[in-house]
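Moving on, here comes subunit A:
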Amino acid sequence: METASVKPVLAIAVSLFGTLLIVAFRKKPNIRELCTFIIAFVKFGIIASMLPAVLAGSRLRCDLVDLLPGVGLAFRVDSLGLLFALVSSSLWIATSLYSVGYMRSLKEHSQTRYYAFFALALSSAVGVAFAGNILTLYLFYEMLSLSTYPLVTHHQDSEARFAGRKYLTYLMGTSIGFFLPAVILTYYFSGTLNFTEQGILTGAASDTMLTVVFILYILGIGKAAIMPIHAWLPSAMVAPTPVSSLLHAVAVVKVGVFSVLRICLHVFGPYMMHDLSLNVFLLYFVSATILLGSLFALKQDNLKARLAYSTISQLSYIVLGGGLAGIIGITGGILHIVMHAFGKITLFFCAGAIMVNTGLKNISEMRGIGRKMPVTMAAFFFGSLSIIGIPPLGGFWSKWYLALGCIQVDQIPILVVLLTSSLLNAAYFLPISYNAFFADQDRYSEVREAPLLTVIPPVFTALVSFLLFIYPGVFLDLAKMTAQALLGG
Partner candidate 1 sequence: MIELIAGKYNYWIYIILMMIGFYAMIGKRNMVKKVIGMNIFQTSIILFYISIAFKKGATLPIIRETADHVAAAVEVSQYINPLPHVLMLTAIVVMVATLGVAIAILILIYRRYGTLEEDEILKKVKS
Partner candidate 2 sequence: MKEHAPVLIVVFPIMFAFITPLLGWIRKSLCYPWVILALSLSTICSLITLEEVMTGGVIHYYLGSWLPPWGIEYVVDHLNAMMLVIVSGAALLVAIYSRRSIEAELPGKMVYFYTIFLLQTTGFLGIVVTGDMFNLYVFLEIASLAGYTLIAIGEDGAPLASFRYIIMGTVGACFYLLGVGYLYMVTGSLNMADLATIIPLISDSKVVLTAFAFFMAGIAIKMALFPLHVWLPDAYTRAPSTSSALIAPLMTKISVYVMIRIFFTVFKPSFTVDVLPATDILLWLGTIAIFGGAIMALAQTDFKRMLCYIVVAEVGYMVGGIGVANSIAMQGAVLHLLNDAVMTLGLFIVAGIVTYQMKGHLLSDFNALFRKMPLTMVTFVVVALSVIGVPPTCGFFSKWYLLQGGIMAGAWGFVVALLLSSLINIILFFRIFELGYVFQSDGSHHDHGHGGFIHEAPASMLLPSVVVALGILAIGIYNQVIINNIITYVIPKF
């Protein structure tokens, strides 16, 4: 049941307005930062206020001007979109707090530009979350690529320049070269671009053509970092750490996998995925990414690089959920959006805290640092447990559901992949924490705990990961709702 509401547009417009406010107050840093916080809270409030309605089963709609015949700038808040928007907006608050600490400690330049484009990026992310059709999603997808470019190239040195080029080449190259033709073909075949539970492509074209369109989508949504379209993510690590956390947890890659899920679930639909064996294709295709990502992560010494490859691997778990195309599997995949977000952002916050405090970037240099920065490293430890999927951290639930989902659709090889990957995750995360606390090092005599504003956010998100284990409640309900709406029962 759908009700009209202006809230989706409000949620997006709030941070657009915020961008203007931030630029207006560029000469007054404290007021500027305050603007960011107020806007972030208001945004979260608007999004949270939509929760009761969606949990009760209705969807909020807002249709704006028609952009193409029959396809307009349309917004639709359903359980999947609301889940993603909640994650993004809540983590924006945490990231903003962290940014203040990080940027001020390092006395970074061009902070106004940073905060302004951050707000713009969040608008785009929520725009993708609430998009009611593929065109609106594409619009905000591109807006996200463009608004994150200045963030990725923030340091404006030659490394940043090349990272920026790679970023754009991968993301815009795939979106214009593959995603756009896929959208046009979808429109051409089915005459509409709206997301519906039954999918819009049933019987619209030959099986081969539909498979081609599907492959175009998978290749075209570069933000999902599915191999081989993954190399932009490690390069983007030259950005300041809050930007990396934005990329990995809050917005960019989540937008990618969210879009892939939307395509799998609401454009093609689980039934069509089964019929065309697209789900099998997808499962095996992303299994490669899952395993390779973890293997590459093992080799990295730079902490942020290791985290980047870990993300590449974990993102494909979410796509895997879509590929399993069964109720439990889909629930697991969607839930992993939440769990991974909170877990990963904790890890990035800690990496940044270490950098701010000691200037260290490589894991081999971080032996024994836990004794001097116990809070930070404890948060790191809990974050990594969540990613590995060990109770009592929230990540356990998503992996549990994914594993059960594999069994439900009789995909045992995939279950093996999941277990292997979890082992690999442990292999590349646990040594970091172990060495931080128990290895011998004497070089940190001067080091104290990191600045407060860079420590509070990771502690907060680690706590949330723990709470999510005890009360996966809201997010689990939203994820289940999505799956049930698709498959019934």
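We take it that a contact is a pair of C-beta atoms (placed from the backbone, for glycine too) under 8 Å apart; a residue touches a chain by one contact, two chains touch by 3 or more; residues count from 1.
A word on the picks: all candidates are chains of the complex that A comes from, given by their letters.
Small disclaimer: the values here were computed from a predicted structure and weren't measured.
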Numbered candidate touching subunit A, per complex, among 1 or 2: 2
Touch list for subunit A against partner candidate 2, complex: 26-27, 65-69, 73, 106-110, 135, 138-139, 142-143, 146, 150, 153, 155-161, 164-165, 168, 172-173, 176-177, 180-181, 184-185, 187-188
